[in-house]
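Heads up, one of the protein chains got dropped from this complex, but the rest are sitting where they should.
As written, the chain order gives the labels A, B and C, with residue 1 at the start of each chain.
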Amino acid sequence: MNALIRQFGKPWVWSWLAAFIVWFLTIMVTGGAGTLGLSQAALTFAAFSVIVGIGQMFVITLGPGNIDLSVPATMTLAGTVALKLMNVENGMVLPGFLLAVFIGLGVGLCNYTLIKALRIPPIIATLSMSFVVQSGAIWTNRGLRIKPPSVLAEFTTTNTLGVPNVAIVAVLISILAWILLEKTIYGRWISAIGQSMPAARMAGIPVDGTRFVTYLFCAMLASISGYLLACFSGGAALNMGAEYLLMSIAVVVIGGTAVAGGDSNVPGIWGASLFMFLVVSMLNTYGLGAGIRLIMTGLIIISVIMLAGGRRGMR
Amino acid sequence: MTFRLSSDAIRLVIPALSLSLLLAAVFWLQPRAMSYIGLNLLFNLAVPIALATVAQMLVMAVNDLDLSMGAFVSFVACVTATFLRDAPAIGILILAGAVAAYAAIGVVIHLRNLPSIVVTLGMSFVWGGLAVLLLPAPGGQAPDWVRWLMTVKPPLAPMAIVASIIIAVIAHFIVKRSSLGVLIRGVGGNQRSVERAGWSIVAARATAYALAGLFAVLAGIALVGLTTSADANIALRYTLLSIAGVILGGGEFTGGRVSPIGAVIGALTLTLAGSFLSFLRISPDWQIGAQGAILIIVLALRLMLNRLERREKRR
Amino acid sequence: MASSMDDVAKAIIAVDGAKVSFGAVKALDGVTLRVMPGECVGLVGHNGAGKSTIVSVINGGLTPHHGIVTSDGERQERYGINAARDRGVRCVFQELSLCPNLSIVENTRLVHRTLGGFGWRLRAAKIIEKSLDAVFPGHGIDSGRTVGDLSIAERQMVEIALAFSDAGTPARLVILDEPTSSLDASLARQMLDHVRRFIAAGGSVIFISHILHEILETADRIVVMKDGRVVAERPARRFDHHGLVEAMGSVAKAETRQRPVRDQSATPVILSHQAAGIPFTARTGEIIGLAGLAGHGQTELLLALHAARSGNWLPQGNPLVTFVAGDRRLNGVFELWSILRNFSIASLGDMSRRGLVLEAGEKTRGTAWKERIEIRTPDLNNRILSLSGGNQQKVLFARALATRAPIVLMDDPMRGVDVGTKQEVYAIIREEAAAGRTFIWYSTEMDEVCLCDRVYVFREGRITAELGGDAVDEANIISASFEGTA
Partner (left out) sequence: DTSAKKIALSNNYAGNSWRQAMLTSWEKVTGEAVKAGIVASADAFTTAENQATEQAAQIQNMILQGYDAIVLNAASPTALNGAVKEACDAGITVVSFDGIVTEPCAWRIAVDFKEMGRSQVEYLSNKLPDGGNLLEIRGLAGVFVDDEISAGIHEGVKQFPQFKIAGSVHGDWAQDVAQKAVAGILPSLPDIVGVVTQGGDGYGAAQAIAATDRKMPIIVMGNREDELKWWKEQKDANGYETMSVSIAPGVSTLAFWVAQQILDGKEVKKDLVVPFLRIDQDNLEANLANTQAGGVANVEYTQEDAIKVIESAK
């Protein structure tokens, strides 16, 4: 019983509640006709936010000031380069994927090198890095859109048993992330570092190694998301990651992860990602202009955080 | 050795040195810049950035972070180019209301103990929406007095330099010399002890936010004075620029360690870095990347000098 | 307790029947306390007895759920921080509470709300310098310095001086909550002398400390608290050390001043380090003390030893050293976590398979250690902050001892721990040392240093003396701390 109440005190409940309400309000308009379509679309697009959001969440869990702003550029570069390598050939799907992952790891490595070796605050280090990465994406093929191999295009845009394939991939990644976070030593370590870096160091945790792996992990998820998104939308575009800068941060915080670090949760990311997609759909459905739409989005974000709020935040 | 620089002074030496180095490099690349008009052209767009940076610094002084800075400055720019010109009384009222809204955000963040990142993220949508409502398409016109103010040609030094110095001095006085500044930085340093001395933290935070709002309003007005008209997206990048400026200027994310003079220098440095690059004539593919690289280099310089500072301290 | 209305009328502050609870914890359970002009009240009690809580009540920071506060004979209806300050109540809190980013002068400005107006910097500088000179003659602290640049002891000095400083409303009642915990003996002496002068001039002091001889020699009246109640209250001369410990309800184990002298020159050297001055070595099973005035390089040595023997990049299968922090808020506890997780974090490697934590194993071990060192909690899944400070410290000990590391580094870990708990921990340390663990122990308390087999004395960042065997005693250590190289 107690445990149940504690669950309901958890912040991620709010993001799910908000997502559900918005979903309901949207399908109300059509009298329930578009329910399946809307739900599938929501799952599909939430999947991309979930994948980048999880990476961002791991980084944010590392404590105050940790954030990865290079996510959009990494997505773009990984998508661009992978599609260029695959060059519409079905046989190249795996090498393309590996290359995308490899690019993610490379960006993560550079990010942490800047943070550690040059002691640049992560927010600035990753921002600077994102400019360099974005340039790399431009340089590789100057924004030409190359089509994905047909199997990949097929896979990313279809459903299995009514559930979009990309959503299934995102669920698998979420489960992995949840296990990492809740069940492994590594998960304990990042949470400890997020609460207090000096204390973590004194407790014998390999702080640098853990942080390094976390930045790698985040960049790698961003590149996987970029790879999938490029295949899904029929080619990589230079601006395809742009949206995911604010999105990746928003889904983490709305999902109830403490911005002060040390406390994170995976289910909240799903709730928040669905919510972020549905809220735009709802406002579009009600035919509100861009101005009103923006204002409503802002107010809804603030209301959700106020409802879930009262948590300790450093900021 | 009896002479010892205070840590505050060393904090300033670093940004000042990077600015001078960069300026020397620019003069070397483009001797034409070494003139009254040249300096004005190099620095006049830094004036609104400097104001926004000071605003961001005030928020950072109380351990918060304002992600809505860019959207807010854009909003103010829209108000300035429309109401402030056509109906000054209403314009002033709107701007006063906006400052009050900033104070209210401070209060809400404090009372509900919310993470400022999320609340201001939400607010950035709100300000953006209001700006789009005001100016769905770019337009409006700067009030004449604003235009005059930003194009005035004072004797001896160009407007950009004079304005930067005035901003730095005023901000320094408010933040570093006045009792109010001590209180605001005290909240950032150790909120509990300030509370125990009988101060109202809510009031202190509200004041810091209101002051930030005021400086951001000035930034918006100055910006319109330079550009002559506004659009809803005009200053979006001020959010990251202002944060980078504070950091470049020796400020820190937490602990109330900020330096107003440093912040202004940081803003000038950032602006100058852009010019430096365009004088270098890099291939268009890598122009964006070079901006990242220069940020990294300037910050690496900061690290080098920080090491020096530590050695100084140990002595 | 007999309380005449007369007393209440004269008291600077009188608290009657104060009750405060935090959730299920009754921090104060009907406490009555009054402070007369010109007296020093000593307040003692085990960790979590409610001392800091009653201080918060007197200081106006906490409104009791029951009970009344009277000041100078007037009942205070709306008693708060500002009301208290107006009546001359000043407080040095248990944890350091200055703003590290501000200079000493600016901190002075914050503490004295009325100090504003043009030229406040000069006035504030004068006020704090005068007070520092009065409390710690020859302190050598420049009032323009940033607090973050000061050593812990210097910060504590500034805080104490601030409490005694006068900017319009003179201090009438100064509350000192464990003010000496980071001061070395000579600075503590200066402070206690000042307290006596302040009392003689008609001021009042509430003095809280776990170092009982300080209380016994400084206080006029001693109030003993236990579990949120006052259990004894007598003039100081009617207490002695033993009586005080007994009144606190701690198991008054006879303090083993008598240290079994162990000759360990034959056991193998497990660690050596080239520090400044005399080289540092440690042998298996030794308890090594680091002594000297506070802030003279002991902590730095511990940090260097820790940094040199632990990996920052790769997980260590068999770490050589483990660390018990003194400043638990800063580098000890993980505040969001349960007691169990706080305990297990350093030895997760032993409770996991292929990177996955085995929760059952973790729980068994946690319970075993809970029993072994008597952590007072109903449930290990409670948050660590639900424990009193002393019990939090025990968790940190358990964390370190549960690892396989043969060397335990301790950075003044008994700060603010009550006598009973200390005795328990000493016993554990001796037991573990006998089993072959090496302890390197920095302490600001002489009694603890004297428990060690061998002592290195520090002065100005260097090791200036090594004392072993029978040479380890108070007189030798003190003389070694003060002569030295300078």
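Everything below uses one rule, namely that a contact is a pair of C-beta atoms (placed from the backbone, for glycine too) under 8 Å apart; a residue touches a chain by one contact, two chains touch by 3 or more.
Computed from a prediction, not measured in an experiment: that's the story for all the values here.
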item	value
Omitted chain's touching partners, listed by label	A, B
Of B:Ile10, B:Leu23 or B:Leu45, the residue in touch with the unshown chain	B:Leu45
Sole contact to the chain not displayed, among B:Gly106, B:Gly140, B:Gly189 or B:Gly262	B:Gly140
Hidden partner chain, residues of chain B it touches	30, 32-33, 38, 41-42, 44-45, 48-49, 131-132, 135-141, 223, 226-238, 271, 274-275, 278-279, 281, 284, 287-288, 291
Contacts of chain A with the absent chain, listed as residue ranges	26-27, 29-30, 33-38, 40-42, 44-45, 131, 134, 138, 141-147, 157, 229, 232-235, 237-240, 242-243, 277-278, 280-281, 284-285, 287, 290-291, 294
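The rule is simple: only the chains that are shown with their structure count from here on.
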item	value
Chain contact graph, described as a line, ring, star, complete graph or other shape	complete
Label of the chain whose CA centroid is most distant from the centroid of chain B	C
Chain centre separation in whole Å, for chain B relative to chain A (CA means)	30
Chain centre separation in whole Å, for chain C relative to chain B (CA means)	42
Chain A: positions in contact with at least two other chains	258
Touching two or more other chains - residue numbers and ranges from chain B	none
Complex contact set, residues of chain B against chain A	63-65, 108, 112-119, 121-133, 136, 240, 243-244, 247, 253-254, 285-293, 295-296, 299-300, 303, 306
Touching residues (chain side chain A, partner chain C) in the complex	179, 183-186, 188, 191-192, 195-196, 198-209, 212, 258, 262-263
Touching residues on chain B, where the partner in the complex is chain C	6-8, 177, 179, 182-183, 185-186, 188-190, 192-199, 255-257, 313
